[in-house]
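Of the protein chains in this complex, one is absent; all others appear in place.
A, B and C are the chain letters, set down in written order, and residue numbers restart from 1 in every chain.
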Amino acid sequence: MSTAGVADPVATVVNDLSLHVATANGSGSQTSNMVLLRALFQMGIPVSGKNLFPSNIQGLPTWFTIRVSKDGWIARKRDSDVLVCMNPDTVDEDVATARPGAALIYEETLNQQSKRPDCIHYPVPFKKLIAECCPDLKLRKLVVNMLYVGVLSHLLGIEMAELKKALNRQLHGKQKAIDINVPALEHGAKWAAEHMKKRDPFRVQRMDANKGRIVVEGNAAAAMGFLFGGVTVVPWYPITPSSSLCESLEEYLTEYRTDADGKRSFCVIQAEDEIAAAGMLTGAGWAGARTVTATSGPGVSLMNEILGLAYFAEIPFVIANVQRTGPSTGLPTRTMQGDLLTMIYASHGDTKHIVLIPSDPKEAFEMATESLNVAEEFQTPVFLMLDLDLGMNYWMSDRFEYPKAPITRGKLMTREKLEQLKGAWGRYADVDGDGVAWRTLPGTDHPAAAYFTRGTGHTPDAKYSEKPEHWKGNMDRLARKFQTAKGRVPKPVVTSKGSKTGLLYYGTTHEAVREAAASLEDKHGRKLDLCRVRAFPFTKEVEDFIASHDRVYVVDNNRDGQMAMVLRAEVPTCGPKVRSVLHYDGMPITAATIVEQFLAQEKA
Amino acid sequence: MSTAGVADPVATVVNDLSLHVATANGSGSQTSNMVLLRALFQMGIPVSGKNLFPSNIQGLPTWFTIRVSKDGWIARKRDSDVLVCMNPDTVDEDVATARPGAALIYEETLNQQSKRPDCIHYPVPFKKLIAECCPDLKLRKLVVNMLYVGVLSHLLGIEMAELKKALNRQLHGKQKAIDINVPALEHGAKWAAEHMKKRDPFRVQRMDANKGRIVVEGNAAAAMGFLFGGVTVVPWYPITPSSSLCESLEEYLTEYRTDADGKRSFCVIQAEDEIAAAGMLTGAGWAGARTVTATSGPGVSLMNEILGLAYFAEIPFVIANVQRTGPSTGLPTRTMQGDLLTMIYASHGDTKHIVLIPSDPKEAFEMATESLNVAEEFQTPVFLMLDLDLGMNYWMSDRFEYPKAPITRGKLMTREKLEQLKGAWGRYADVDGDGVAWRTLPGTDHPAAAYFTRGTGHTPDAKYSEKPEHWKGNMDRLARKFQTAKGRVPKPVVTSKGSKTGLLYYGTTHEAVREAAASLEDKHGRKLDLCRVRAFPFTKEVEDFIASHDRVYVVDNNRDGQMAMVLRAEVPTCGPKVRSVLHYDGMPITAATIVEQFLAQEKA
Amino acid sequence: MAGTTEAPEAGPSTNRIGLGKKDYAGSKSTLCVGCGHDLITARIIDSAFDLGLKPENVVKISGIGCSSKTPAYFMSRSFAFNSVHGRMPSVATGASLANRQLKVIGISGDGDTANIGMGQFIHLMRRNLNMVYIVENNGVYGLTKGQFSATADKGSKQKWGTVNTADPVDLCALAIEMGCGFVARLFAGNTKMMKQVLQAAMAHKGTALLDVISPCVTFNNHAGSTKSFPYVKDHEAALQDIGFVPVYDPTYQEMKEGEERVVSLGDGSKITLKALDNSHNPTDRIAALSMLARSRDDAKLLTGMIYVSPKAQPVYAETQQMVDAPLASLPAEVTRPPKTVLDKMMDSLS
Partner (left out) sequence: MAGTTEAPEAGPSTNRIGLGKKDYAGSKSTLCVGCGHDLITARIIDSAFDLGLKPENVVKISGIGCSSKTPAYFMSRSFAFNSVHGRMPSVATGASLANRQLKVIGISGDGDTANIGMGQFIHLMRRNLNMVYIVENNGVYGLTKGQFSATADKGSKQKWGTVNTADPVDLCALAIEMGCGFVARLFAGNTKMMKQVLQAAMAHKGTALLDVISPCVTFNNHAGSTKSFPYVKDHEAALQDIGFVPVYDPTYQEMKEGEERVVSLGDGSKITLKALDNSHNPTDRIAALSMLARSRDDAKLLTGMIYVSPKAQPVYAETQQMVDAPLASLPAEVTRPPKTVLDKMMDSLS
């Protein structure tokens, strides 16, 4: 049944494939997919897993893609090599969009053979098999997904022992659940061994690339970062795809920050909405807590007014924005880098905010930890920019390192300092010339400690003022403070190949860019210098990168090319040399998209 | 007592002076100042009035400035020629900041002579005089302000008949109030005639420059525009400096849109906050009302989430943003052009909004009328950008013309059209290729009329979809729609002198720019081409202006140079040729500021 | 596959305006199989059909949540707006002002109304728009996977065992406190009462608040939950046997008074309430508030008409003296005053 285009079995493709599994939401397929992913990881092979789920709880189509790459490419790939179709509602469509030569696995009664003669077909009698191995009728709908794991185990050579180990871990060792799933796993593998004749070229094989590595979602990584950053107050409001960040954080805090008497050195509070969460951040940051929330686009929009207050009244806190596809409610379960403008310029009047931009879980961990320091050092809100792809998908990562930098609290005016100064201080006085003034914390026990905080005009010693010179003076100081922050935020990662053409990017497009750059170099003879921006404000290195290249392509996972816009707005020398590579359909960008758009523009 | 620097009485300055009056808030000085302003206007002399008031209700310092200019310059001037100091709390400061040679009028017991020997002093025994002419002790605090009107009448030559006429009008002909004020007015004039020896060069004299002109605040002008634009639903929430827009609008509607039976063809509703106001705009616009609100920065920030919904779900409504000095609560009674970025890119995800930018009351009237058409034609929120300077100050203007353009409702799919189409239509189908789709209104009596509106992904026929191609297709159409809007919004006003240096500006900096350009030409031999931007998206003419000049100075009444930023972001060819002229202390910009910053940068 | 609503009951195949049940149907539900919200959807379809509502005159407006998705599942011939989280009340207000002839069905969840939407809920209740406000109350955030909402009872357990430490918000009490003239608490599983009250609510001239306990089978149907199907079935205490008499019913006869209360609904329809618990007079506002407060102290789940105003209150459009025609469709001759008006205004400024 296999046709032209399919590689000869001899030309076996080892540890380099993309697997897509189509199921229905809430059908329990997440367990099966995670078992596959973890087993591959345990075999020492680089993997990544991306979950494409609908914005409902049960019944709608969902897809999981696993990319296996001996060379460590873990970005999304557009096409799949192996496709498992468990969802009869979408099977026709899934099969129709398969690339020529793909291996297709599906319930045999769905009869897809004639539709795609250019693919390799593996019909499987799932219904029959599940009846054979799962006596409990009610459970079959869930357990059937373990069958395809078994089938794939045989087909691709995934080790059964690792699958079982992964299953055990995935089910938290709950014996009852394990006993229900293992028979299906084994039955699938057994049936495949007996009935399937391998005709596709893909297989996996143990290697040793994962030493010192972990598999983790970015939300969990960021939550750990906040834990080790010494967070104390976490007001939040649930919103996809950020909820799991706060939920993980609450778990970690409860486990690791409850003392022997059951007393907690933290407070996690579910606010009534995002405005209240932002208000609580403001009150808590003002009163000296290290305070964090996580939200997504609609939440950031709601916080818009309070963000201006916090900028202007100089209140430290951190917002992890796990971006989804917008505008509006948009596609809550899809990814995008669509809130860059929103975050940087949030609120009315002249405002700018610090944004830290990790590209992978390890950086998410590190920047989360640091974000609390940056917020307190600059007494201002700090955004940690994540997106659904980083936050909720499964990433291979090096183990996180224990933070080397201490917890810093910024310029805190203590009772002792006040006594030395005989109480003579001004909350908004720029005594150090860096735009950052000293602050006291409420409760500081000195008669001169208190000051009046407000969103209205004020003098250097915190008195109300409407005078033009006070207003301008204060705004200029805030601009100076932002200038100082340029020297503090993470510098970009620049890789130079001596090219006059640059490619600038940020966040989760990292893996696709890496892959695209390699492909452009290897297959198209185009070497590119890379600049991965890791923060706003842009540091000098970003400006230098632009200045030193003739053309700079900017990769944006949004429609309007928001990073390119901000670069042009903030770095006047950009001018027309900045060009955009854009992707905005809700899916993570692929290397192929970058390569195509780059080449097309270079030709034009 | 007059000294060097004061002009010889012979060199009299006629109809060219700037008058500042310092009083306390809530002391009734507004009436006196308006009487002065209107009397001058009635004398046919070009005038403007700017009120500088504090953000409280009673007791704090307030200043009123009247500029009289035979040549029609009506921008703010930094220095005053004549200063009336009625506020003992600020008299020292007021006098200290007077320019050398200014004429100072104040209560004689305040003894300012020795402090500023370089000024011309006119001490007046206000306390004594008011006791003489106002028997009611309680009223003296208010009526005392009419005394300085009398004094000025004599000093400057303001005609008493016109003052009385203006007073009558200002007090709506209420005889009791008039009878209290006229004696003070006359007493002040009489005292001055008997006791004051004129030593300053300033005087006014009837001319005929105001035929066909009115004096009006921009908020009232915009309200009239909405009235004639056919507004029907006005949800609003009070906020300075926008409240008077909705309050005027309610007055006009009540007067001119109540039918013989007392039934109203409109609804003005005070919402519980700006989020609710925005939600009401959305529901009303969706259901087919022509709907408008007015607000200011904090309100716009609160509307941020709903603005994204309205952009994405394509709901027409208009928001008049009367900007004040921000960020945060900022200076609620000062002016700024600080919300440009906020309005254009409001909300998360990829969003852009149409912004109309009038420079004077007449344009505010016209654009308000048109804004409702633009909103319905493009099925999207439209901002009308005002600021406190335009909205709450007193502007001379040509009489408004009755709108020539009809009320347009955009692409409305009626029951009849549906019958012709046999119900086959798609709410989001781009049948005309301009990005603008057809919409039905709720209640349309046809079984195929209804569609489902949402902030989530949808197909051209309004079905829910998470498919990448649907998402991208829809976002591309929205971008196309915005492209179409470029051809619809007001073009810039360009004045060319054949210079290679351009000056681009917008909104209320108009008067100062006009004056600065004349001064640069006359005094510094620098001819400048001018481009007054009147809308976002930028039309082709704006791009052409930038392309055809070597350097373009952009005047922004904000710290960050927001118009320059948006230009660079949106028009990549801008690059470094765009330079900023900035002013951001809460006061309207002056011609002098523009001239100085321009010359300094040209030199550098 | 997912989320089916119940089979329709037997009955006449067309209603008084000649439409069939299918004319009131919506798209297939995408909620979890067994979700309480789907029962409410089914009852809305039944009631609108029975009442003979014209779908084109109805608008369905919701916020965000599983509950707020349901407008897609009924009455596809009615306009719908699935807006943003917590803001259904203001969007509904705007639509109602633009076109006072529309009957608004507002759909919300407990999170959507009692958490983020609290302010808008309270202020809407003060306005008396012509609208049915349905809260599909499951005590949790379904769509974001099971966090407590503000209506979760103190002491009730989350799926993973966390115990709620906050007192619940009682939306019926708040609605009464804010002057709402038609307030009922219902259970999605009580078909008869749902239908009767829904019809009465749709006929009511003014705002009707229906707080419908609607179990979330996926996140709040476990032991320890006080909003599970089993718990609510066990604890439901119906206040009345409810009958609805539409104004157009030709068989309508003046009801005998007695233990049965008859309340007129402004449009001429009536609701009859046969008390099951004689102590409650649902037309007594203060009594209704006290009863709710007591029932919370006793952890009783009372269903039925909690309060119905004994006399019709003017709707908002009336208090504002709005013209009868929808503002949305007024012609330019009405909405743009003539040139003489502008001239007059200009004269007054010159």
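Note that a residue touches a chain if its C-beta (ideal position, glycine included) is under 8 Å from a C-beta of that chain, and two chains touch if they have at least 3 such contacts.
These numbers were taken from a predicted model, which means no experiment stands behind them.
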Displayed chains contacting the withheld chain: A, B, C
Of B:T329, B:N474 or B:T509, which sits in contact with the chain we cannot see? B:T329
If the hidden chain were put back, which of A:Q30, A:Q113, A:N168 or A:T232 would touch it? A:T232
Sole residue of A:A193, A:A287, A:V431 or A:A600 that reaches the chain not shown, by the stated touch rule: A:A287
Hey, which of C:A48, C:V140 or C:M178 is the one touching the hidden chain? C:M178
The one residue from B:F41, B:Y148 or B:Y237 touching the chain left out of view is B:Y237
Taking the full complex into account, what residues of subunit C touch the chain not shown? 115-120, 122-123, 126-127, 150, 165-167, 169-170, 173-174, 177-179, 285-286, 289-290, 293-294, 297, 319-320
Need a quick check: the contact residues on subunit A for the chain that isn't drawn. 212-216, 224, 227-233, 235, 252, 256-259, 262-267, 269, 271-273, 275-291, 305-306, 309, 313, 399-400, 402-403, 406-407, 440-447, 449-456, 464
Taking the full complex into account, what residues of subunit B touch the chain not shown? 24, 26, 55-60, 89, 237-240, 243, 270, 272-274, 298, 328-329
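In the analysis below, only the chains that are shown with their structure count from here on.
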Subunit A-subunit B separation of Cα centroids, rounded to whole Å: 44
So, what's the distance in Å between the C-alpha centres of subunit C and subunit A? 40
Where in subunit A do residues touch two or more of the other chains? 55, 298, 328-329
Hey, what residues on subunit C touch two or more of the other chains? 84
